[in-house]
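The complex appears here minus one protein chain, its other protein chains still in place.
What follows is subunit A.
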Amino acid sequence: MYAFEYHRPSSLDEAVALLTSDDIKLLAGGQTLIPTLKQRLAMPDALVDLGRIEALKGIRTEGDSIVIGARTTHAEVAASEEVRAAIPALARLAGLIGDPQVRNRGTIGGSVANADPAADYPAAVVGLGATIHTNQRTIPGDSFFEDLFTTALDDNELITAVAFPIPQAAAYEKFANPASGYAVVGVMVAKTAGGPRVGVTGAGPCAFRAPALEEALAGAFTPEAAKGVSMPATGLNADIHASAEYRAALISVLASRAVAAIG
């Protein structure tokens, strides 16, 4: 690791004031950032540790949404009675991330801000139609992920919470890489008052909705309807783990499994 300076603010305002350059990075759980630093893939001047900002922690119900503070760990989301009762698919998703130690440290804000193409939470942000709350504004989940590791966040903007509208029902299915646990493809299907939503992670440069699947499911909310949709492979990821065509096929298969799980 290259040397860097370290700040540990105790309030959000203090943290934002420290974000004076592009070379100052936010540290949440550090489960991606620290390995990145260790491999010398990043060389920040300073880290701003969000670990002591209490306002960023916790899970609460606000109206028809579950609001999860950015510093809430995956383990906390997975174990939360509130989340398990309102959006069990989200609790299940959190419990499928990484391994127990990663879940004890990694946070929802960190995962969403990092926008790893194979991370699980982005499928929930897009599939459930979440809203990203920042220190400056709210950003619709649908327009938050822009590209590989690229989000709508500005340089001096930090996520404070993620608000998930409570769906009528939802399910998350993923085809996990057996070594890393990352999603080769992961699909969140939600039944909402506004119709079915389908959020996909792992398949493309960033998470996206699948309108073709949503339309098919609006016609008939059945596993067969999902399986009958042929997703195009154009623009999808291809690597040693799976070809673009294989990922395209997985999207429909996992969507149909999610629909079956919803029942």
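The working rule: a contact is a pair of C-beta atoms (placed from the backbone, for glycine too) under 8 Å apart; a residue touches a chain by one contact, two chains touch by 3 or more; residues count from 1.
Throughout what follows, contacts and distances are computed from a predicted model.
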Quiz item: Name the absent chain by its UniProt protein name; which of "(2Fe-2S)-binding protein", "Cytochrome (Ubi)quinol oxidase subunit III", "Tetratricopeptide repeat protein" or "Branched-chain amino acid ABC transporter permease" is it?
Solution: "(2Fe-2S)-binding protein"
Self-check item: Among A:L19, A:L47 or A:I108, residue touching the chain not depicted
Solution: A:L47
Quiz item: Which listed residue (A:M1, A:A218 or A:A238) would be found touching the missing chain in the intact complex?
Solution: A:M1
Practice problem: Give the residue, chosen from A:S11, A:T61 or A:Q101, that touches the chain omitted from the document. | Solution: A:Q101
Quiz item: If the missing chain were put back, which residues of subunit A would it touch?
Solution: 1-6, 8, 27, 30-31, 34-35, 37-39, 47, 49, 51, 75, 79, 98-102, 104-105, 181
